[in-house]
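Structure provided below as structure tokens; questions to follow.
In this view, the complex is presented without one of its protein chains, the others remaining in place.
Naming follows writing order (A, B and C), and every chain is counted from residue 1.
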Amino acid sequence: MPVMNMIQAINSAHDVMMDRDPNIVVMGEDVGYFGGVFRATEGLQKKYGRSRTFDTPITEGGIVGVAIGMAAYGLRPVAEIQFADYIYPGFDQIVSEAGRMRYRTAGEWFLPMVIRSPYGGGIFGGQTHSQSPEALFAHVAGIKTVIPSNPYDAKGLLIAAIEDNDPVIFFEPKRIYNGPFDGFYERPVTPWAKHPAAEVPEGYYTVPLGKAAIARAGNDVTILAYGTMVHVAIATAEAEGIDAEVIDLRTIVPVDIETIEASVKKTGRCVVFHEATRTGGFGAELSALVQERCFYHLESPVQRVTGFDTPYPHSLEWAYFPGPARLGLALKKALED
Amino acid sequence: MPVMNMIQAINSAHDVMMDRDPNIVVMGEDVGYFGGVFRATEGLQKKYGRSRTFDTPITEGGIVGVAIGMAAYGLRPVAEIQFADYIYPGFDQIVSEAGRMRYRTAGEWFLPMVIRSPYGGGIFGGQTHSQSPEALFAHVAGIKTVIPSNPYDAKGLLIAAIEDNDPVIFFEPKRIYNGPFDGFYERPVTPWAKHPAAEVPEGYYTVPLGKAAIARAGNDVTILAYGTMVHVAIATAEAEGIDAEVIDLRTIVPVDIETIEASVKKTGRCVVFHEATRTGGFGAELSALVQERCFYHLESPVQRVTGFDTPYPHSLEWAYFPGPARLGLALKKALED
Amino acid sequence: MKRQKERPNRPALALHVPEPDARPGDEVDFSHIEIPAAGSVMRPDVAVAPSEIRDLAYTLIRVLDDEGKAVGPWDPRLDPETLRRMLRDMMMVRVYDDRMYRAQRQGKTSFYMKCTGEEAVAVAAAHALDREDMCFPTYRQQGILVARDYPLTEMMCQVYSNAGDKLKGRQLPIMYSDREHGFFTISGNLGTQYPQAVGWGMASAIKGDSRIAAAWIGDGATAEGDFHNAVTFAAVYRAPVILNIVNNQWAISTFSGIAGAELTTFAARGVGYGIPGLRVDGNDPLAVYAATSWAADRARSNLGPTIIELFTYRVEGHSTSDDPSVYRPQNAGAKWPLGDPLERLKAHLLGLGEWDEERHAALLDQLGEEVRAAQKQAEKQGTLGNSPAQDIPSMFDDVFEELPWHLKEQREQAIAEAGAKK
Partner (left out) sequence: MKRQKERPNRPALALHVPEPDARPGDEVDFSHIEIPAAGSVMRPDVAVAPSEIRDLAYTLIRVLDDEGKAVGPWDPRLDPETLRRMLRDMMMVRVYDDRMYRAQRQGKTSFYMKCTGEEAVAVAAAHALDREDMCFPTYRQQGILVARDYPLTEMMCQVYSNAGDKLKGRQLPIMYSDREHGFFTISGNLGTQYPQAVGWGMASAIKGDSRIAAAWIGDGATAEGDFHNAVTFAAVYRAPVILNIVNNQWAISTFSGIAGAELTTFAARGVGYGIPGLRVDGNDPLAVYAATSWAADRARSNLGPTIIELFTYRVEGHSTSDDPSVYRPQNAGAKWPLGDPLERLKAHLLGLGEWDEERHAALLDQLGEEVRAAQKQAEKQGTLGNSPAQDIPSMFDDVFEELPWHLKEQREQAIAEAGAKK
């Protein structure tokens, strides 16, 4: 089977779907001739023509608004927002329009569209190339939010997102585009090639939205994670010798509550783990859900391990990043309590 | 002491502060000659002139962006967004600029500005005049979010917000502008005049940001609420004969954790109560905080009583609104478990 | 802060805040409004370079003269049948508006918005478009639905959020939606429909379709970023779209000077992007028809978008929640020098000998009848009140195509709660 990194897998998802469905169009800043600043759309314009893959003006509000109109027509647009940090000018169209179109028209209009965006930190991108704003979308009814953690899932989830008949926000942890970063930043980078999830079928397949994966089975504590943090969680568990079960949520709305509940009821302990700022982060939702549903199984408080409630700093990248040290302390506490 | 409803109290806060500080300017859609669609700024243009109170073009992004520039100059702008549902075109300027200005300049620039906005449902406003988007702001570092529940607090908190040297989002539950709505929508409306918190001093005073109030003392269960829900909580406790302690948070960021902790540790039970959609709502944060800090005191799971995860429907207003029935069921459950 | 006094060589700055000519108590005076004679503006070929017709943004395209005669190159030369149909549709809109306004006052619904005086910008445009073209309206273009024979009862059921409301009571009154009639769902958020219309038009071009899009926006809402987003995309990709700006000179209590009308026209925005901007007498149904046709021809010929400013006047309050006498002279609308679009089209038909007062009176009666009958029909299915027509489980439908687990749970909760309420 071909070996792909995340970028290649995402590129392949576009390619497979554009080939299958003439209604798919791909657009965004620099995505056309150039193929995107991370090259996720490389080669598509050449293959499918300029009217199916094109550069857009630099206006995220326009990109989303226009994509909504295209989806209302019956196309299936896949729009790239160059960095998740720049999605806010499009926030109104996402929240007020995309999220409510099906509802406000009682199903007369619906929007099969995907907004992809590189996201998260760990690349010394400073406060405007590092953000993880997933919680802002999770709070909005009518929108699904997906965050893959490896090439196989990235392709399968993106295809599922493109096929979904509702708007999907698809955040791609850019730190793991080229390799499964585990948070040990002093160590040399491993490429995807050495990871089993880099084996990616050439053609069509899906990974269903709304289904989590057990990234590492364990018995003593459950770690709920997604994106880059899945790798950090696994590496931390190994490093600390803790028998943690790591759940890779993959989709945060709708979240796979069954898998979460089953795991926490088994382990009796839970750590919620994400890179976004803590207050009002999606970790709060996860913590609340676990507490509501597993209260009588919990042997210690659900803890949140997250980015701090500050903008992402440039020089203090690794002091901000919720790496193995932060998670390790929390895991020990979860087991001690 | 004068008796004021919420609108009058908010109007008075503007007036008192504009009189004291020539750097305060007030602006927004229809706020000038007309005095705002809810009349919160009535009379200010006449008194302070057009260059200190004026109508703006209909562009919330422009209003916030321009207010930021004014605050950077050294003014203290108070901008009205006509309905909280229309704040999203200004979201980028709030999140990317206002929230990070002090941080990114290491204090060289800071933004003493207030964004006021009528918010919440209960007025048959449909999906675009009913929203409660506070959680979206609570997640953003660098922004304070305030939600008053009565005239006295509204004036004192707004003055404190205007005096604060950081950007403050000030959401005004429009359902209680004219009276303390308790959720029993079939009953006749009570005006503020009958409520003690309608006694509002004419002049200057503040209610500090970040401090909650105990709106009703009780021993059996803690209800965490803000805005309209404070009144619903009190009325429900009375109606159900439950000895609930109702905490009026007043500010959600920074939240008054001491008051929350003390109450929950006393009662051992907690219900979090807001009108916004549930998933990723500020209730998730409150639930997580309580669980993290009071785990060993909790006798039953922290429950969330909220709006549903749908857009605000027009005709089903009262089926959507988290009223006494919804809260009552949760309170009983909290006490039974 | 360094201040004026410390820099004596520099003059003091002052803020300019636009203010309308007249406020309550003042006499309204429209005499400064420049009105070119009907027929005086040239009509270029649609293939003209936009740079050659910048002037069209600063004049006023008019067809009907003061006597109701159609004159000049923009006369669309419509047959009497079409003219009568347009008159009928505009009259119907007004009768309907009056009736629904009253229904709101009677407590049958929460909200209503009229378009009095602005009937032509919707009705005449709709007649100039193909039925298959997609319209992206604001809340003041109910005339499109009337012109496209959308059943009045359907409209009323929406206003009442009743059992017949196809939108399941979810939307504020007047936020109609009907795909089949090429009427895109109205949004409560100003301006958002504008880039959506452009996206729809781009999609039509991508697919080699022949349908175009037409969008409407108010003068006030042109200030939104989405206006710029839309025109930028439309200009760049030469999208087949007509971008109408309904300049009725008011945005709730705010006059158009606050939207930028002091310095130039709204049609001039088109000039800024290098696309044609036509400024049109919005109370002249023939001019509206002609300009729309011209823009539609351009769009269909892959020549790209056109901005059309429809210069008109909001005769009544913004909505049932508004009282304009608080911020502008009373009855300002009655003095609007460009008249009433219904009266103007009526006079034209009378002049042609294709209409008479008797038929007019009879038509009015008949429309009243139709509206009354439709209302009866609609009210049989309920009006808005504390006991909604929709059942509680329906509240959870259509958030997503399929109900996820959390909405299923919440639906159960809502049902249990409803039981507890009883």
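Criterion: a residue touches a chain if its C-beta (ideal position, glycine included) is under 8 Å from a C-beta of that chain, and two chains touch if they have at least 3 such contacts.
The structure presented is a predicted model; accordingly, all values stated were derived computationally and were not measured.
In the entire assembly, the chain absent from the figure touches the shown chains A, B, C.
Contact with the chain not shown here comes from a single listed residue; of B:Pro57, B:Pro151, B:Gly280 or B:Gly328, that residue is B:Pro57. Contact with the chain that does not appear here is found for just one residue of C:Met86, C:Ala128, C:Ala215 or C:Ile258, C:Ile258. One of A:Thr128, A:Asn165 or A:Ser300 touches the chain omitted from the figure, and that residue is A:Thr128. The set of chain C residues touching the chain not shown comprises 1-4, 7, 10-18, 50-51, 54, 58, 130, 132, 202, 204-212, 223-229, 232, 235-240, 257-260, 262-264, 268-275, 300-302, 304. Residues touching the missing chain, restricted to chain B, are 25, 51-52, 56-57, 59, 61-62, 65-75, 77, 89, 92-93, 96-97, 101-110, 141-142, 144, 164-166, 210, 253-255, 257-258 (touch as defined at the top).
Chain A meets the missing chain through residues 29-30, 32-34, 37, 50-51, 54-62, 74, 85-86, 88-89, 124-129, 185-186, 278-279, 308-311, 313-320, 325-326, 328-329.
Convention: only the chains that are shown with their structure count from here on.
Seen from the C-alpha centroid of chain A, the farthest chain centroid is that of C.
Measuring from the averaged C-alpha position of chain B to that of chain C gives a distance of 35 Å. Computed from the mean C-alpha positions, the centre of chain A lies at a distance of 31 Å from the centre of chain B.
The set of chain A residues touching two or more other chains comprises 61, 89, 92, 96, 103-104, 141-142, 253. Annotation for chain C: residues 168, 170-171, 175, 187-189, 225-226, 399, 406 touch two or more other chains.
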